[in-house]
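Here the complex is missing a single protein chain, while all its other protein chains stay put.
Per-chain numbering from 1; labels A, B and C assigned in written order.
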Amino acid sequence: MNPEGLWFREIFTDNLIFGYRVKRVLYSGQSRFQKIDILDLYAYGKTLFLDNKIQSAQIDEHIYHEALVQPAMFTHPEPKSALIIGGGEGATLREVLKHGSIEKAVMVDIDGELVDASRKYLPEWSDGAFDDSRTELIIDDARKYIFETDEKFDVVISDLTEPLEGGPSKYLFTKEFYNRVNDILTESGVLVVQSGSAVQMYNDFAASVYRTLGEIFPAVGIYTVYIESFQMLWAFTIASRKERPEDLSEEVLNIRMKSRGVENLRFYLPKYHRGLFYIPRYLDEKLSEGRVLTDADPYIWTA
Amino acid sequence: MNPEGLWFREIFTDNLIFGYRVKRVLYSGQSRFQKIDILDLYAYGKTLFLDNKIQSAQIDEHIYHEALVQPAMFTHPEPKSALIIGGGEGATLREVLKHGSIEKAVMVDIDGELVDASRKYLPEWSDGAFDDSRTELIIDDARKYIFETDEKFDVVISDLTEPLEGGPSKYLFTKEFYNRVNDILTESGVLVVQSGSAVQMYNDFAASVYRTLGEIFPAVGIYTVYIESFQMLWAFTIASRKERPEDLSEEVLNIRMKSRGVENLRFYLPKYHRGLFYIPRYLDEKLSEGRVLTDADPYIWTA
Amino acid sequence: MNPEGLWFREIFTDNLIFGYRVKRVLYSGQSRFQKIDILDLYAYGKTLFLDNKIQSAQIDEHIYHEALVQPAMFTHPEPKSALIIGGGEGATLREVLKHGSIEKAVMVDIDGELVDASRKYLPEWSDGAFDDSRTELIIDDARKYIFETDEKFDVVISDLTEPLEGGPSKYLFTKEFYNRVNDILTESGVLVVQSGSAVQMYNDFAASVYRTLGEIFPAVGIYTVYIESFQMLWAFTIASRKERPEDLSEEVLNIRMKSRGVENLRFYLPKYHRGLFYIPRYLDEKLSEGRVLTDADPYIWTA
Partner (left out) sequence: MNPEGLWFREIFTDNLIFGYRVKRVLYSGQSRFQKIDILDLYAYGKTLFLDNKIQSAQIDEHIYHEALVQPAMFTHPEPKSALIIGGGEGATLREVLKHGSIEKAVMVDIDGELVDASRKYLPEWSDGAFDDSRTELIIDDARKYIFETDEKFDVVISDLTEPLEGGPSKYLFTKEFYNRVNDILTESGVLVVQSGSAVQMYNDFAASVYRTLGEIFPAVGIYTVYIESFQMLWAFTIASRKERPEDLSEEVLNIRMKSRGVENLRFYLPKYHRGLFYIPRYLDEKLSEGRVLTDADPYIWTA
């Protein structure tokens, strides 16, 4: 063992530090909104950090992005339009476009420099999705877009960084915001929200997103996936206007997969759908303690 | 953020380092078998490290130990005797003794200094279990014990460190060893083996334990639990001579819990039993690639 | 190389970190004034840290303390009384008492807990000095003592931590303070001040101490010594009411050493006296840029 040389240090909390050995720095810059580092790590391959926090890594971005996107897409009986909030790397978009039923995919990310750097240095993430004729990329504040748009969507996917004080996503997890998302969803519309860490010590945020969506949507579920490059069990909250996501049978999901020609899934498959929704007891019991997030009292992440 | 002062550095691999801020060093010593550090960490409370690898932590040792012990104990219809291999801290023993049906619990650990240090500095782990009249503590090589004993057990729990080259547990994960375990199990006997990391990049060992047990036992299952203080999804392999662990109904499990007077469970409950067995696709598909471990070609852990 | 386990991390600046491997934690506490850590380091042996900054280490505390004390003691023709400001470990006192001419040594340190911990865990530092009948130990604010005392001293030694905002030594490096020191010095009195780092990037403080003393004393000198455990070239400023320290001949110094029976010197000897005063060009040229420190505008150390 000889851990000399170049390392990237992530301070998860004051009390816990991760050190990643760096093979190469591909890009390092400061956009208007955040510090962007794209590194080639010995442990995880190409990896994106925003404000020194790991975002997605080559070894398992497919796990994160399939876990985020596919349950929602499959929950909708026939998604033709999708809206992605955030998702700068383009991999969320890539997952949406795997569904042949999709006619239009709008992605709204506030940080054009992040999108550009991702297209250049992480092309496997978007894998051509930005060039797909069904894609519309908008560089803007997602809240503004959602409150102003006239369009409706079958699926909305929230792929945002956690709401930091002064950060761009503070008012994108509130009841007011989700009410408006509900307005622009179609009849069987589905919303999924990446909801941060699910672990015992840090799951307030996930519980609060769950609780907030429960104020608005008839069917809300929460599921967890272990993301190796985050070292974390991760939470995703899904809200549906009609079908209950966790009750969908493997048979129905298989029919949907076949009819939409969905291929190249490496993590999600219908047979694993149900299992995602088995959550650990500490999270299960925490759900009722989440608080309703509002514009007046939003969630501020402080790890 | 001011991460100055005392830290404990765990080199998970050459490419990934964890740093834990240390509040207090409770014990630090070198036993005949391993380096033992018992620290009070800001992130996790009191924590045991063996050879600089984290073993169990105050915030979630209950998760690890309930996850290891309870599924096996509940799989057996009425466990009266249990054998624990390893488990130096005494928490595995504590979990076994929660079952009122237990008349005898034998624990065999090779490292008496570890047991002594755990009793002194981690008394919450054993919580009186070493003083329970049903307990028999043997400081010896578990392989020797198992090959020489005349006794039979309803449940055998393997709570060992991973098999390092030159370490004490190298021949405690082989087909020959498990064959002998099978011999000393009673008719409905159950064996559970802590099987290391379940994560995408490092699950060979778990798959190989699974494969090896499959050579011997009629019903083998594998389940995973996220252990926050390990930053890892963890694998446990369970082998049963009769009942299939994952098929047990919540109803049956609840009856067993009540009849045995099992209380104070903080992580495991019958209603979560089934969910544990939903494993991620990468592990599921890896199971067939595990190899049968033998005395001639045992597993050597090299992270 | 296998740098696992327990380490102490000193953040010298945001841009430079030192990591010391820890063999044992001897003492760790928070006094009224500062965080105190006494560690046994693999690199340096027993080592004292105050507020996470290294203060003195077994391998070279003799270098630091002889360098601080001996040039001043030898500059005075016959020191009978000495006053030490700070110097909690007792090693500065130990060096003073090596001079047989000394009849009285007063040490004023604000932090009684530091003195107690040093006596208990670093007994080699004071080496009996606290029990010497010539010693008077006063736990109090040195500024208060100096302004109130009626006594006079032949040698005054300032062995204080750098003046941090809110720290106890902020007003112990000002012109007003040194004016009062001048008042309590005898006719041939000598003052020496540990003056922090002498290195190119961080020598403002040393230059300012030099400049401030120059406002008051007829002969002021500055000398540097490399302290291995600090990784630094260190500055000491010496002010004399009569003899010029750097002009003293080896012959005169040898006579003084013999007549006072000074023994057991491991770093300082008369033949090295002159060489100490050769300072590097960057420090030499910086001296004129130091500013006069005053109570109204004291120095605040921010590395």
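Methods note: a contact is a pair of C-beta atoms (placed from the backbone, for glycine too) under 8 Å apart; a residue touches a chain by one contact, two chains touch by 3 or more.
Computed from a predicted model, the values in this text were never measured in an experiment.
From the options C:Val25, C:Leu68, C:Val108 or C:Met232, the residue with contact to the unseen chain in the full assembly is C:Met232. Contact with the chain that does not appear here is found for just one residue of C:Tyr20, C:Phe74, C:Phe153 or C:Phe177, C:Tyr20. Across the interface with the omitted chain, subunit C contributes residues 1-3, 7, 11, 13-21, 41-43, 59-60, 63, 198-201, 224-226, 228, 231-233, 266-269, 272, 274-276, 278-282, 284. On the side of subunit A, touch with the chain left out of the figure occurs at residues 2-11, 22, 24-25, 28, 35, 37, 39, 52.
Here is the rule we go by: only the chains that are shown with their structure count from here on.
As a whole-number value, the distance joining the C-alpha centres of subunit A and subunit C reads 57 Å.
With each centre defined as the average position of its C-alpha atoms, the distance from subunit A to subunit B rounds to 34 Å.
The set of subunit B residues that touch two or more partner chains comprises 2-3, 7, 11.
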